[in-house]
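Apart from one protein chain that is not included, each protein chain of the complex appears where it belongs.
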Amino acid sequence: MTTLDELKRTMKEKLPELDVIIAWGQGFDPLHATPLFIRDADQVEQAVWNPLCVHNLATYLPWLKDKRVGVLVKGCDSRSVVQLLQEGLIDRDRLTVFGLPCSGVLDLSKVAERMPDDLGLVREVDLQQDQVEITTAKRAHTLEKRDLLPTKCLVCQYPNPVIADHVFGEERHPADPEQGRYFDLEEMEERSLQERMEYWKQELDRCIRCYACRNACPLCVCQDHCIAETRDPNWLRQEDTVREKLMFQMIHAMHLAGRCTECGECERACPMGIPVFTFKRQLNRDLQELFGYQAGTDPTAVPPLMTFRVDEENIKDRGW
Amino acid sequence: MSGESGPELRIIGFLCNWCSYGGADTAGVGRMAQPTDLRIIRIPCTGRMDPLFVLRALFDGADGVLVSGCHPRDCHYTEGNFYARRRLEMLKRFLPLLGLDDKRFEYTWVSASEGQRWQTVVTRFTEQVHQLGPSPGIAKECAA
Partner (left out) sequence: MGEMKFLSADKLTQWLEELSRTSTVLAPTQEDDAVVFRPYDPDRELRLERQPTMPPKEALFPGSETLLQYQYRKDPENPGKQTVEVRESQPAVNQVVFGARPCGARGFTIFDPVFEEGGYQDPYYQARRQSTLFVTLACSMPENTCFCHWVGSSPSDPRGSDVLLTPVESGYALEAITQGGERLLASELLTDGESVREEMEEVKQAARKELGQAPDLSDVPQKLFDLFEDLDFWDRMSAKCISCGACTYLCPTCYCFTITDEPKGASGERIRSWDNCMSYLFTLEGSGHNPRPTKAHRLRNRVGHKFSYYPRLHDQAFACCGCGRCIKSCPVCVDIREIILSAKEHPHE
């Protein structure tokens, strides 16, 4: 029995006790999966499990807090579940977690780079162990899977769910990136300060303030009352300038400091391809260095920014 | 004024009401001369500091931001500055990613009786910001 068959069997078994199971199903073309909300047993057959299952289904949990919910999670998604539990935003008793050890998903923007002209013409996708064969109306492409992994998978330390009621599939090993766990930040650091500022100005210029980054984030539960959009207090102007758009990214990143579980959904959701994940990565690296802390790994942990030490080990007096 | 070069820059200071604001008062009463670039905003405690205040100030045209509070262990509200220390250290390490020199932001601890020390802090920080020059330019960005 394949992992997927086992998963489907268990879902069918558990469904009568649950109001809904959130899984992945086939999307609008062979290159896309989509969240699938299973309420009836005959929907279970539609479930899929493969490297196209990029969505962090934990995003839906706070909105279904009062229901008995089953959710499928990869390693990174399970950290979001733990973080939500840590913050009291979901109820462990009403949650059933179906855990899926993961060997990485496909970053469609990297696929697009390699087949820019026919991304919209996909007819068939064959996902193999190390390669992906994509057949479009124009031609067939054979791509190496390792070239298509997003940053978060290249540095993944939690491929196996950190919380699960049922686990399907073999355990995976954490990534060991030869460039180091923060290679993306180190690449930024090779640029001068001025180059970095120009880079962000250029990137945020095409932002359309759709807030997909915010809404895709599992931890952004105040999205309906977000200070980015309220007029009282008025944090952001409505003017379409880089200043306001970059300030929104600051608000988002700062409100996630100590909470972000690096699922990367913010960047994936962006319709304009802006690398907004970078801001959260920076904060997470500082959290690791200053406090040895990673969000979403221990439901009983107290986040470092919610507490303090009278004598801080890693914050030195600045001599002023 | 001591050590200042070029036209006056805009430096915003967030001072806690009890210690640093008192310290600034002490400096004032003692007629201790300081550069006039610093514009002070009084907050009840550095624990009130939201790192976003600093970022908004820098984005809106501030050339430098200073946050000053009670010494750790001496917070008027016991713990406020302990939280602030963590948040502001995180912020300081974050600024370079944006292309902002982290020397444009400092957080210090100055008590109400330390008028002389306040003078030194303001003078030194103003000089530090002047050496960096006016802030590069998110503030001056116009619509796409």
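Observations on the model:
When the chains are written out, they are named A and B in that same order, and each has its own residue count from 1.
By definition in this document, a contact is a pair of C-beta atoms (placed from the backbone, for glycine too) under 8 Å apart; a residue touches a chain by one contact, two chains touch by 3 or more.
Since this is a predicted model, take the numbers as computed values, not measurements.
Within the whole complex, the absent chain has one touching residue among A:211, A:235, A:293 or A:320, and that is A:211.
When you scan A:59, A:160 or A:284 for touch with the missing chain, the hit is A:59. Only one of A:77, A:203 or A:286 touches the absent chain when the whole complex is considered: A:203. The hidden chain makes contact, of the residues A:112, A:193, A:221 or A:315, with A:112.
Listed here are the chain A residues that touch the chain not shown: 27-29, 32-37, 55, 59-60, 109, 112-113, 116-117, 119-122, 137, 202-203, 205-206, 208-212, 214-216, 223-225, 229, 231, 237-240, 265, 268-269, 271-275.
Here, only the chains that are shown with their structure count from here on.
In terms of their C-alpha centroids, the spacing between chain A and chain B amounts to 36 Å. Residues 185, 188-189, 193-201, 205-206, 235, 239-243, 246-247, 250-251, 253-254, 257, 278-279, 282-283, 286-287, 290-291, 304-305, 308-310, 312, 315, 318, 320 of chain A are the ones touching chain B in the complex. Here chain B touches chain A in the complex through residues 50-52, 55-56, 59-60, 72-73, 79, 82-83, 85-87, 89-91, 93-94, 96-101, 106-109, 121, 124, 136-139, 141-144, going by the rule given at the top.
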